[in-house]
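One protein chain is absent from this view; the other protein chains keep their places.
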């Protein structure tokens, strides 16, 4: 049982803003992250899958294939986008890092099941050099 | 003559979009960077000043003071902002990295002249891990 | 259940020196780390808390609030200090990374309990680019 | 119970090539990694051991000693080598990252048992900035 | 006059070996870098061009276009290759970093002249985290 990890990047705009609250309430809770004109980040996404290596290839999963899957189903929907306005799987959700890793988990868990017996293990998302979140699919 | 360098950060949204062009022309030139709903970055700004050390302090310039000056006059205006909409010194300008370093140079050159004999030498701005620009104040 | 991680920094001096041993014994065990005139590091501290996101904010815990808590109760006591001489919670202890993460765990576990239902999960401390320790609160 | 982690480096050549397959099959599966003339990487290896600190030293294990052990038994055999041709413990194996972490685990688990009660916990190996694997010794 | 910088990557094998010398002489001069079975690196290439921004785009040169040019004319010839055997523009040359930056300069100076008035300013090549070279086209 080995963990295989692949890093991908996307650049996106977002704001942290609860539409059921007033502007003042949003600013009190989210501070400058509530700026109605948006701000943005260079996000780094690290996806980990686990499984046993295939003796013919030495691979749990081809990391280039893993990278291509992440790009097709996640990065293309997020890169150079507005997370509040442009992303179907975030509609009606507050685009915090916590929300992002749960939604990315759902997408990749399903897509991986189509092509490999390796299992999704962890989604790690860096928003800045100092802030990141991790999700292991646990309820 | 020694160079003293200070790194600061800001997170901002922008789009690359020439308002005198059609949407199609903008997308042809700027690609996904023209997304009308914005995207964003974690920018890293490195400011270099040069001068001779003061024998009483060993400093060309106190790097904490340099950091405070950059925060007060540059970072506060850019961090968690929309570079196209929220920043007075970028009004009417295309907020490319090239534009940013020239405008930041103008601000810091003037502010530094008020407090030190050290001279501004270089503004370096990283937009992503792979893209950055440098400006030395040369016409 | 999501992990939220925050990185903070401090610069400190220390020496690895067991006061019950002779200088020769200390140098034999700790090598240059036993230099009686001290040496120092740029430490990087990554604190992880885990919990379920609040549906109103999308946050397990506001990472700025987490950062502020770490700064108030840990960084202010360690930054620009001598770990052998200046820090109340290290008195009488050998200031190795292992000691530091256990003591930082005790402080943050208690402080977090006052303000959040999220639980402290991991303290990671980097002493150099090549050396770091992790603590999960396990006995 | 604390985790102590040490990073070491090696630069090596390899190719991903199954000798039981034709050149065309290898290129179809491994792409440019199958280049018969080799390619190479700057590998980063992070070794984690876990245990309880010795009250006399504050150490689970002296990280310099851990570094020396890794250098003697692993890095010296891999650095500036060809992973397909020069390394006894990889003979007859496909030198993927997955293979490497399992073989490095076997070596270090045995060597650590000779000198410490701390237990090997994790082998992490970075092949590029974007690809890495982790192994915890699980079957 | 602004500098625009783009980072690209390639992974390659090489050896430092002067074919006019004996194996012993090569090992005496180049040490483990002379291993006849090759070793390899993750190279990082930073290309800087300088010029004045176009007022219509804010760009000295579109960094994506610069990246594409570097990939087409340099990276495709070096990535997953053997620098001693596979690269036409290195034939008969010792593939040190110094040689590489001079040959890359020649290629990019010519290709850039076809598409932009911006001038090549610097080629920086990182071989490891600790070793890099820079070339400014000076004789």
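Chains here go by letter, A, B, C, D and E, matching the order in which they are written, and residues are numbered from 1 within each.
In this text, a residue touches a chain if its C-beta (ideal position, glycine included) is under 8 Å from a C-beta of that chain, and two chains touch if they have at least 3 such contacts.
Since we're looking at a predicted model, the values are computed, not measured.
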Worksheet, complete the sentence: Whole complex considered, the hidden chain contacts B, C, E
Worksheet entry | Which of E:9, E:64 or E:93 contacts the chain that the document leaves out | E:93
Worksheet item: So which of B:29, B:63 or B:107 would be touching the chain we can't see?
Response: B:63
Discussion item. Using the document's contact rule, name the residues of subunit E that touch the chain not shown here.
Written reply: 16, 18, 20-21, 29-31, 93-99, 101-102, 129-136, 138-139
Discussion item. Under the stated touch rule, tell me which residues of subunit C contact the chain that is not displayed.
Written reply: 9, 11-14, 32-33, 35, 37-42, 79-82, 85-86, 128-129
Worksheet, complete the sentence: Across the whole complex, the chain not displayed is touched by subunit B residues 1-8, 48, 53, 56-60, 62-64, 67
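One rule holds in what follows: only the chains that are shown with their structure count from here on.
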Discussion item. Matching over half of the contact pairs by residue number, can you pick out the copy of the A-B interface from A-D, D-E or B-E?
Written reply: D-E
Worksheet item: Shared interface numbers for subunit C and subunit D above half of all numbers used, same, or below, different?
Response: different
Worksheet item: How many angstrom lie between the CA centroids of subunit A and subunit E, rounded to a whole number?
Response: 34
Discussion item. Using mean CA coordinates as chain centres, what's the gap between subunit B and subunit D in Å?
Written reply: 42
